[in-house]
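Sharing a structure below in structure tokens format, with a few things to ask.
With one protein chain withheld, the remaining protein chains of the complex are depicted in position.
Per-chain numbering from 1; labels A, B and C assigned in written order.
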Amino acid sequence: MTFPVAVLELYPLFRWLSGVLESFGFSANTVLIISYAVLGVIMFSALSIIALFLVWWERKIAAHMQQRFGPMRHGWHGWYQTIMDAIKLLQKEDVRVASRDKIVYFWAPVICFVAAYLAYIVMPWGKNLIVADFNIGILYIMAVTTFTVIALLMAGWGSNNKYALLGGMRSAAQVVSYEIPMVASILTVILFVGSMSMVDIVTSQSGWIFNWFIFKLPFGPIAFVTYLIAATAEANRTPFDIPEAEQELVAGFNIEYSGMKFAMFFLAEFINMFTVSALAATLFLGGWNGWSFIPSWAWFLMKTFGVVFLMMLIRWTYPRLRVDQLMEFAWKFLVPVTFANLILAAVIKYAGWHW
Amino acid sequence: MDKDQLSAYLTDKSEGKLTLLEVGRHDPIFKVEASQLIEVCTWLRDDEQLKFDFLCNLSGVDTGEQFEVVYQLASTSKSLRVDIKVILPYDGAEIESVQKVWAAANWHEREMWELYGINVKNHGKLEFLLLPEDWDEGFPMRKDWDAPDFIRMPEF
Amino acid sequence: MQGGIGNMGIFKDIKALFSGMRITSKHLGRHAITLQYPEEKWEMPERSRGVVVLLSDKEDGSLNCTSCMLCMRACPTAAIVIDSPRDPETKKRNLKKFEIDFGLCCFCGLCEEACNFSAIKLATKYEFSSADKDSFLWDVNKLQEVGRDVDYIDTRKKKKVAPKKETTPAETKSPEKKPVDQKGENS
Partner (left out) sequence: MSDLRTEEYYLNMGPHHPSTHGVCRMVLKMDGEKVKEIEPHIGYLHRSIEKICENRTYAQCIPILDRFEYVTAMSCNYVFALAAERLASIEVPERAEHIRVIMLELNRIASHLLFYGVTAMDIGALTPFLYGLRERESILDLFEMTCGQRLTYNYIRVGGVSRDLPNGFIPKCHEALNTIEKKLADYEGLLNENPIWLVRTVGIGVLPAKVALDYGVSGPCLRASGVQYDLRRNDPYSIYDRFEFDIPVRHNGDCYDRYLLRLDEIRQSIHIVRQALDALPEGDFKAKVSPNFKPPAGEVYARIENSRGELGVHVISDGTKKPLRVKTRGASYNHIAVLPAFATDVLLADLVAIFATMDVIMPEVDR
């Protein structure tokens, strides 16, 4: 697959960068590669910062819901607490199980981490702010985010620990089940847009607020809610956090990981949460569309953080489902509902009863 | 039934198997022979007037001269309480398990076995409960056990 | 649970889910009830049983302790060790050693109740944790030092009218003579 070069030029930064590089006599291909590398670094740092921010934010929200302070020591309301935590985790001794499966154990966090970042290649951060606009963008996201489950399964298997194995198996079962309602919810959107490109999806929701997909009655809200439920499950968060259910499996798949490897799982989890929230914002809440006095990327971030906030609120309010109930809920409730919704949407689309 | 009536009833109906030791500060205390224990316990549990269906507690006691095993029974439907005491000699102390009568006795008997060295017949699973599995320093609750300092108080 | 979620009234469920969210989000804006510990501190109630200290006389600053050893006998964990041989001439006890091992102390307050001379008290101080086990063994100087600024009600005052005559402490006396209770009794 070749990357569409055209999208890259939208950054003034990259225009300037390629200008500078070309003046040094680099060939066009080298300039392109260097530009992508720089872009990769920028994305990586931005996402890492977002993940660290989310950790801090989650702790603060949880604390305030529980009438505590949360982190308060480092900076204003402990804003760089998680940075210090990350540094601490990086420095920590990497305790490994002697009886682990060496290769699987080592690669699990790496795959988890990388898979979490991969989705951002096609994520439209703002108007003309996208790394690469694939014409199968959403399909690509669904594909790469599912890598996570392989990583979790690997972690569960490689740790040679029964709790970890249970966590890995749970996670596999859960993600595979919830993939179906998630895709079915997304399909209702794709059905209307007629394209799987993320940019197309966003631009089709431009204009006034009722063009947002969530307001496409009657199926829009249903699709949004089912998507949100499935996404919460995909991101392994309460009430669907059974793979790492602390009170049952201690820490589930990452029970034997420490130090940097644990940090990778941990950050990947938060990036996954951000991914599903960003998808929700893109698909249902109009992506970067909004009044033009606020930059488009700010709209995107605001909507995404709004969804993240909702997920945090859910996490800190509800108990956890049991593993069989989780499956039951997916197969007996979510799948029928999303498919019925999909059919409804198709009928409406076919009949043309929509605006 | 108050405790005097209960004492009278038990002395009456037990056909001599239960001997009143004392009416007690709060509840009557009866003595029973170790050989008749199961019989008496089953009767206590099943008698329509008594219905001692609840084994509160089972303590082993080392008085210094003999072992005693005390069964504290309660009746949830009749609100009764009675203590049944079995006196065992110091050597070769052995008692029948009352698990068949009250399943609650299981752990209490195990505990008594490991802490006092009173053997429990027909228990089925006499394993260390509170003590570590490799314990071999005798029976800690016996009076002649050499206790560590934190248990013994220095005499002033 | 067969059927589980599908069987129950879905609207009732949604309502319940939202009411849960309402309660938690209601708390979101409220003030924290916790304290930032080393900076802010909880005001300890007057009766709070913290570290054990020896009290000094309010006027001359000497130890109130008469080394009667009542506290040592009352202590359930033998944390208090007193060595006070009798002077063969005056028949009075001289305090040679008074040690409290805070590794053993269970802060039960029995020593304070046993004392008839307002000499030992569980002060409201509490920040004496240490990583060094040896530092838990406090001798008489440290106990007195920490106890210097501890406020207490001197129940010996009546006896002070006839000074010097005070012979060996009356050990038979029960500690329920309310040395402690006078503080905040009349509720």
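By our rule, a residue touches a chain if its C-beta (ideal position, glycine included) is under 8 Å from a C-beta of that chain, and two chains touch if they have at least 3 such contacts.
Values in this document were obtained by computation on a predicted structure and should not be read as measured data.
Visitor: For the chain omitted from this view, which of the shown chains does it touch?
Guide: Even though it is not drawn, that chain still touches A, B, C.
Visitor: Of the residues listed, B:49, B:76 or B:122, which one is in contact with the missing chain?
Guide: Of the listed residues, the one touching the omitted chain is B:76.
Visitor: Using the document's definition of touch, tell me which of B:49, B:63 or B:122 contacts the absent chain.
Guide: Answering carefully, the residue with contact to the hidden chain is B:63.
Visitor: Residues of chain B in contact with the chain that isn't shown?
Guide: 22, 24-27, 29, 53-57, 59-63, 70, 72, 74, 76, 79, 81, 83, 102-104, 106-107, 128-132, 140-141, 147, 150-153
Visitor: For chain A, which residues lie in contact with the unshown chain of the complex?
Guide: 62, 65-68, 162-163, 166, 170, 238-239, 241-242, 245-250, 316-325
Visitor: In the complete complex, the non-displayed chain touches which residues of chain C?
Guide: 1, 4-5, 8, 12-13, 15-17, 19-20, 22-24, 33, 44-49, 74-76, 106-110, 113-114, 122, 174-176, 180-181, 184-187
What we mean here is this: only the chains that are shown with their structure count from here on.
Visitor: Where the contacts of chain B and chain C overlap, which chains show up?
Guide: Neighbours common to chain B and chain C are absent.
Visitor: Taking mean CA positions as centres, which chain lies farthest from chain C?
Guide: The most remote chain is A.
Visitor: Taking the mean of the C-alpha atoms as each chain's centre, how many Å separate chain B from chain C?
Guide: 40
Visitor: What's the distance between the Cα centroids of chain A and chain C, rounded to whole Å?
Guide: 53
Visitor: Averaged over CA atoms, how far is the centre of chain A from the centre of chain B? Could you give it in whole Å?
Guide: 63
Visitor: Residues of chain C touching 2+ other chains?
Guide: If we look for residues of chain C contacting two or more partner chains, we find none.
Visitor: Report the residues of chain C in contact with chain A in the complex, numbered from low to high.
Guide: Chain C reaches chain A through residues 1, 4-6, 17, 20-21, 23-25, 27-34, 36.
Visitor: Which positions of chain A touch chain C when the two form their complex?
Guide: Touching chain C from chain A are residues 61, 63-69, 72, 313-314, 316-318, 325, 328-329, 332-333.
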